[in-house]
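One protein chain is absent from this view; the other protein chains keep their places.
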Amino acid sequence: MVEIEGLGPLVATHPFFTGMDPSALEIIVGCCANAVFKTGAHLYRQGEPADKFYLIRDGLVTLEVYVGGRPAIAIETVEAGEIVGWSWLVSPYKWSNDARASGTVRAISIDGACLRRKMEADRVLGYEIYKRFLPVMARRLLNNRERIVELATEPAT
Amino acid sequence: MDGFAQHDDLMPLPVDPMIPRLFRIVKVKKEVRGVFTWHLVPVDGGDFSYRPGQFNMLYAFGAGEVAISISGDCRDKDKIVHTIRMAGSVTKIMSQLPVGATVGVRGPFGRPWPIEPLYGADLLFVTGTIGLAPLRPLIYEVLHQRDKFGKVVICYGSRGTEDILFEDELHQWRGRFDTNVHVTVHSAPSGYRGRVGSVAAAVRAASIEGANTQAFVCRSETMTKPAVDALRARGITSDRIWVTLERNMKCGVGLCGHCQFGPTFMCKDGPVYRFDQIEHLFEIREL
Partner (left out) sequence: MTRISGTKVVFGRPELDRLIALLRADGYRVIGPCIADGAVVYDEVTSTEDLPEGWRDDSQPGRYRLDATGDGELFGYGLGAQGWKRFLYPPRQMLFRAEKAGRGFRIQQRDDDGTPPLAFLGVRACELAAIGVFDRVFHQKGFEEPGYLRRRTDALVIAVECARAADSCFCVSMHTGPALPAGYDLRLNEVVDGTRHVFVAEAGSERGAALLDRLSVDVPPPALVAEAAGQAEAASRQQRRRMDPDVAGILARSLESNHWEEVAKRCLTCGNCTMVCPTCFCTTVEDVTDLSGNNAERWRTWDSCFTIDYSHIAGGALRQKASSRYRQWMTHKLSTWHQQFGVSGCVGCGRCITWCPVGIDITEEAAALAQAEGTSAAGQGHLAESPGDAGQGR
């Protein structure tokens, strides 16, 4: 419990939860834990059950896709102030890529399996969470569309 | 010009802007794949001066002309520097010319980047792939006058880790305490420690404050819009965004018509534009 009280302000001040209703925040804090990853360490691995997401406080996280027949490919980086992981929100709740620390990463992990149950029971909480995740997913989609356009229209240097 | 001499009394006649001046290639430097840099000196030994952002029409004997931005330091009076990407038949022939070969040069043409009017501002450069070449003269000039500006941030993107143009210089600029360089790639080998993602994403993450920032964008026309959108999302208004564009420039002096963009001739009213002045044209299809 001591740790949770300590994490409360960190969660509340992370840009992802800006403006979150205090009672909802309290429920979320009840599902979270501190996490530190050394350079190269995995936050999660492709194909494993997705039961968490991370608020990145410090450091850079690289998303890598394992495609078979060759080493994994780094496809995106996520900066401090952002979140990593939304597969816990979408069935079948499995990670679609690896996430690795590119340098030391300080983060707060939030138990997605726990939060899913609470969101099911508390639709207002569920709506608050979706309202925050949807723009993140939309922004990543936009980033990828931009890269597709760029790859289709601009030669490799 | 004998044919013109007798008419001098009627109308002052100019030097013919369609006749190239001869330059010698004194150095060829391979850059990333498909890209090379020329150092050129005038065969006639005369001067050559230009402003960052301007371009020349380069002529390869018998093959044709292409519009290429100047990529060197405008304070370097010994040579002009062009960085060229092999994109068509003329640039392919150019890539095969050895040191000592002669080429034709017409120019410099076009409106340069603004410098003096932006004293005091934070500067953000947004570019990708070969687009760093037209911006490099401006970056050099800004670094020459570093004390005249606030923050200097460079966001550069390339396809992979193998085709980062001017990589040594990007490292060098990043090493300065007064310059912030974000390099991003579309994809990288596993374990890569740098940023991966679109240039626009790098702009979204750049350490700038919108209110006092002037941004310079050098991307394809296609990728300029996402860059501008990302800049505006950071609070940089269109009147503080400078873009450089490219059309089919053939004459360089507004006489052939090809590079028209709305009422402007890109070769002389551009290639550098303040974005608010062309914003209304930018999303009209096939203009």
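Labels A and B are assigned to the chains in the order they are written; within every chain, residues are numbered from 1.
Criterion: a contact is a pair of C-beta atoms (placed from the backbone, for glycine too) under 8 Å apart; a residue touches a chain by one contact, two chains touch by 3 or more.
Everything numeric here is computed off the predicted structure, so don't read it as measured data.
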Q: Would you indicate which residue among B:114, B:191, B:210 or B:254 is in contact with the undisplayed chain?
A: B:254
**Q.** Option touching the unshown chain, where B:28, B:41, B:101 or B:121 are the choices
**A.** B:101
**Q.** Where the missing chain touches subunit B, by residue
**A.** 1-4, 7, 10-11, 13-14, 16-20, 22, 24, 43, 59, 61-65, 87-88, 100-102, 104, 220, 222, 246-248, 250-251, 253-258, 260, 262-263, 265, 268, 281, 284-287
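Convention: only the chains that are shown with their structure count from here on.
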Q) In the complex of these two chains, what residues of subunit B are touching subunit A? A) 32-35, 85, 87, 128-130, 158-160, 163, 165, 184, 186-201, 204-205, 220, 222-223, 226
**Q.** Contact set on subunit A toward subunit B in their complex
**A.** 40, 60, 62-64, 71-77, 79, 100, 102-103, 139, 143-144, 146-147, 149-151, 153-157
